[in-house]
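Here the complex is missing one protein chain, while the rest keep their positions.
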Amino acid sequence: MSTNPLHVSPPARDNGALPPSAKRASTWASLNSVRRYLVNQLVTVLAVMSTVVVIVPLVAILVYLIYMGASSLNLAFFTHIPAPVGETGGGMANAMVGSGVILGVASLLGIPVGIGAGVYLAEFGRGSLLAAAIRFTADVLNGVPSIVMGIAAWVLLVKGRGFSALAGGVALAIMMVPTITRTTEEMLATVPHAIREAALGLGVPKWRTVLSVSLKTASPGIITGCMLAFARVAGETAPLLFTAFGNQFWSFKLTEPIAALPLQIYAYAISPYDEWHRLAWAGSLVLIAMIMVAVTLVRIYASRGVLKGAS
Amino acid sequence: MARTLTSFVGEAEQAAPEAAPSPIRKFLTARGSGSLADKTFAGLMLLCGFSIFGIVLFILAVLISQSKLSLHQFGLSFFKSTAWDPVAGDFGALPFIAGTLMTSFLALAMAVPLAMGVAIFLSELCPAKLRAPISFVTELLAAIPSVVYGLWAFFVLVPIMRDQLGPFLSKYLGWTGLFEGYNFGVGILTASIILAIMILPIISSITRDIMIAVPISQREAVLALGATRWEMIRTGVLRNARIGIVGAVILGLGRALGETMAVTMVIGNHPEVAKSLFAPGYTLASVLANEFSEASGDLYLSSLVEIGLVLFLVTIVVNGIARGLVWAVTRGTPARAN
Partner (left out) sequence: MGVSISVEHLNAWYGTTHTLQDINVNLPANHATALIGPSGCGKSTFVRCLNRMHETNPIARATGVVKMGDIDIYKDAQPVQIRRRVGMVFQRPNPFPTMSIYDNVASGLKLNGFRNRTVLDETVERSLKSAALWEEVKDDLKKKSGASLSGGQQQRMCIARALAVDPEVLLMDEPASALDPVSTSKIEDLIFQLKSQYTIVIVTHNMQQAARVAENTGFFLNGKMVEFDSTHKIFTNPKDKRTEDYITGRFG
C-alpha cells in the first residue's frame, strides 16, 4: 500500500467481459491494420521491382553494346572510311568527321541565338507576358519530333538544291535553340541580383553588366547547358535522313551530302551484311560513350549546385 | 539630352586648385551614356527571343505550304483512307495514325505504372545514398539516342519476341484475340515495348520533380493521423500532385507520338492498320523516315509533308497541354529542358 497521500487506487477491473460488438470491432480493426500493413509492404515491393525493371534494360543495353562493339573498335575504325560491300575492315572515320562538321554548323547557328534568347528572358523580359510566352513556346518546341525539323530544313535548303551538310546543320540548330534558351535562362536566374546592382551602381551600362557580370558569373552553367544540347543533337538521326543524307566517302563541303555517325549506324543496322552490323555496334558504342561523358560532366556540375533540373 | 558633365560642381564653385579633375574623372565624364549600345543590345536579345516564335511559325508555314497539294486533293478523307499507293497516286494516313496511336498508348500503359513505381521509390522510399546513382542511371537512359535503342531492339528484342515472348503470349493470352497472326518478331508489340523503355525516364523524372514539390507539411499531416507509408504517399503526395502527374504522362505521350528511329527499326513498316499486336504496322514518323528521301512526285511529297504537319500539330497540342499542367503544379519551378 502506498503512503503517498496523492495516490488514488485504480478502479476495479472487470475480467474481460467485452460486449460482442466491441469484439467484432476490434477484430475488424486489427484485420484492417494487417491489411493496411500488407498493402504498404506490397507497394514497397512493387516500387523496388519497378526500379529494378528499369535499370535492367539500361545495363543490358550497355553491356551488350560494349560486348558487341568493343571488339570492332580498332584504329582502322577511327581512321578509315567504310570498305566496299563484302570486304572486311573499314571504319566510320568519315561519319565521325561528318558529325563533327554538322554539329559545328549547328552550334555556330544555334548556340548564339539560344543564349541570346535566354539572356532576353532572364535580363530584359523578367516577369513580362512576352517572356512567359517565349518560355512556354520553347518548352513546347522541345517536344516536337526532330523529324519535323528535318522537313523544315529540307524545304528551306534541300528542295531544288540537293542534300547538304548545311541543311543538316540547320535542322540540328533549330533543335538546339529552345534547349539552350531554357538552360541559359535558368543559369542566369541563379546570378544574385545584388551583383547586377553593384555593377549598375558603378555606372556600368546595362549591356556591359549583362555581358561582364551576369553572363560571366553564369558561364560555367551556361556552357554546361550548351554541352547538354550538343550531346542531345549529336545522337539525332531522323532530321539528318533527308538533309545531310549520308555519304560513303570523305566529304567536307557544306553544300554536299555528308556522313554522320548516327546516320551511318542506322544505315548499317538495317543492311543485310554482318560486317556492317558489327560496325553499327562499334559506332553506337562511340556515340554512347561521348554522350555519357557529357551527361556525367553535367551531373558533376549539378551536384555542385550550379545547374539544377536542367538536364 | 544630356550635357557632357565635366563635374557636378559648377565653374563658379570651382575655387581650390585641387578641384582640377583627376584623369579618372576626366575619362569617366567623357564616356558616353551608352544608351545607344544599350538599346541595340536589348533589341538584339529581343530578336533572339522572337526567334523562338519565328521557328514555330516558320515550321508551320513551311509544312502548310508544302502540303497544299494533298490537302487540296484529298481533304479530310486523307485521314480516313487506308490507301498508300505512290504509283497510283492515292494516299491516306489512316494506317499511320492507327499505328502511332496503338504503339503510343500501349507504350504508355506499360511505362506509366513502372515510371510511377520508380518515382515513388526514388522520392519516398529510397535510401539517401542510392538516390543519386539511381536517378543518374535514369538520366543516362534518357540520353541514349533513338537509333541505338533501335539497334538493340532490332538485334535483341526482336528475336526474343519471335522466339520466346511471342509464343508465350499467344499460348497463354491468345484467347484475347490480340495475338493472332504470324509472329515475325517485328510489329506493334515490339515497337510498343521499346517505346515504353524510351518514354519511361521522362515520365518518371518529371513525376519525381512534382512529388518533391509537394510540401513536407502535407506528408506530415497524413502521417500524424497514423497512416502507413503508402497511405501517406497516396493521400499526402499523389493526391496533391495528380494534376502534375497527368501532365508528366501526357508529356510521355507526346514523346511517344513523335519517336522515330527506334520504332522504324522494329515496327515492320507495313502500311496497313494492324489487326493484332504481332502484326507489322507503320507510324506517322516512321513513314517519313523511310520514304521521304526517295519520294518522287509532287503529290507523294505533299502527302508526306501533310503527315509531317499532322505530327507537328498533334505534338504541339499534346505538349502544350502537358506543359500547362506541369506548370500549374510546379508554378515557377524551372521546367526540365527536355
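Residue numbering begins at 1 within each chain, and the chains themselves are lettered A and B in the order written.
Note that a residue touches a chain if its C-beta (ideal position, glycine included) is under 8 Å from a C-beta of that chain, and two chains touch if they have at least 3 such contacts.
Quick caveat, the model's predicted, so the values are computed rather than measured.
Peer 1: Return the single residue from B:28, B:57, B:109 or B:130 that touches the missing chain.
Peer 2: B:28
Peer 1: One chain isn't shown here. Among A:91, A:205 or A:283, which residue touches it?
Peer 2: A:205
Peer 1: Quickly run down the residues of subunit A that touch the omitted chain.
Peer 2: On the side of subunit A, residues 126-127, 192, 194-195, 197-205, 208-209, 212-213, 216-217 touch the unshown chain.
Peer 1: Take the complete complex as the reference. Which residues in subunit B touch the chain that isn't displayed?
Peer 2: Within subunit B, the residues that touch the unshown chain are 2-3, 5, 7-10, 13, 16, 18-19, 22-25, 27-29, 31, 33-35.
Note that only the chains that are shown with their structure count from here on.
Peer 1: Mind checking the centre-to-centre distance between subunit A and subunit B? Centres are C-alpha means, answer in whole Å.
Peer 2: For subunit A versus subunit B, the centre distance works out to 11 Å.
Peer 1: Inside the complex, what are the residues of subunit B that reach subunit A?
Peer 2: 28, 33-35, 37-38, 40-42, 44-53, 55-56, 58-59, 62-63, 66, 113-118, 120-122, 125-126, 132, 134, 136-141, 143-152, 154-156, 197, 200, 204, 209, 228-231, 233, 251, 254-255, 257-261, 265, 285, 288-289, 292-293, 305, 308, 311-312, 315-316, 318-320, 322-324, 327, 333-338
Peer 1: Given the complex with subunit B, which residues does subunit A contribute to the contact?
Peer 2: Those in contact with subunit B are residues 36-37, 39-40, 43-44, 46-51, 53-55, 57-58, 60-61, 64-65, 112-117, 119-121, 123-125, 130-131, 133-134, 136-152, 154-156, 174, 177-179, 181-183, 185-186, 189, 203, 205-208, 210, 225, 228, 231-232, 234-238, 241-242, 245, 262, 265-266, 269-270, 277, 280-281, 284, 287-288, 291-292, 294-295, 299, 303, 308-311.
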